[in-house]
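Read the structure below first, then the notes.
Take a look at subunit A:
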Amino acid sequence: MPNTTVLVVDDSKVSRMMITAIIKDQRSDWTIIEAGCGDDAIEASKDKAIDLCIIDYNMPGMDGLELATKLKESFPSTPMSLLTANVQESTKEKAEAIGVRFTRKPITDERVTSILDLVS
Partner candidate 1 sequence: MKQHSSINNIEILDSIIDQTVHGLIVLDAELKIQYWNQWMESRSGIYSYEVINQSIDHVFANSNLIRIKGALRNAIDKGHSASLSQSFSDFKLGLYNNKQKTLEIIPQIAISPLKDSSKLCLMQITDVSAAVTRERLLKSIANEAHLGKEAAENLSQLKSSFVATVSHELRTPLTSMIGSLGLLKGGVVGDFNDAQSNLLNIAYRNSELLLSLINSILDLEKIESGTIEFNFKNISINDLLEQATSGMAGYGEQVDINFTLTLLKDDLTVYGDYDKLLQVLNNLLSNAAKFSQKGQTVKLYAKQIKHFVRIGVEDKGQGIPEAFKSTIYDKFTQLESQDNRNANGTGLGLAIAKLIVEKHNGKIDFKSVIGKGTTFYVDIPTASEINIKNIQKNIQTG
Partner candidate 2 sequence: MNKLNELQQDILTEAFNLGMGSAAASLSEIVRSEISLSVPNLTFIDKHTAAERLSQNTDSDLSGVSEGFTGPFCGKALLLFPAEQSLELVRLMLQDSVPLESLTAFEEEALNEIGNIILNAGLGSLADMFGSRIETEIPTYTHGSTKEIFEAQNSANSLHDVVLFLQVDFLIKESDINGFVVYLLDVDSMKDLTNLLDVYLSKIS
């Protein structure tokens, strides 16, 4: 059985470090693909099986929801969550409207774990 693969997208290297550290700690056998922006994420996920997406909202170029919408075309049944500092109601509503989870930053073990649990 192929490894569960997570796509982690955040323009902050440190944030990616923190998220991947938690994933490695909680799910040591999972494969992690990192990207620093929307375009890189799409490139990196081409022709791959992605089982979970963790996406920052505020990024240069495409924002997190635009990316999620694009990814949903290739991975319609993959669970996705925003992990973001942008905690406005409107962002939350937009995410829910396209079936994307909304998780607030700061990045903590509990918050990341709750996203990982989306993959049954």
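Here is how the candidates were picked: all candidates are chains of the complex that A comes from, given by their letters.
List of remarks:
What we mean here is this: contacts are C-beta pairs under 8 Å (C-beta built on N, C-alpha and C of every residue); 3 or more make two chains touch, one makes a residue touch a chain; residues count from 1.
What you see is a predicted model, and the numbers here were worked out from it, not measured in a lab.
Only one of 1 or 2 makes contact with subunit A in this complex, and that is candidate 2. Those residues of subunit A whose C-beta lies close enough to touch candidate 2 in the complex are 11-15, 17-18, 21, 58-60, 84-91, 105-106.
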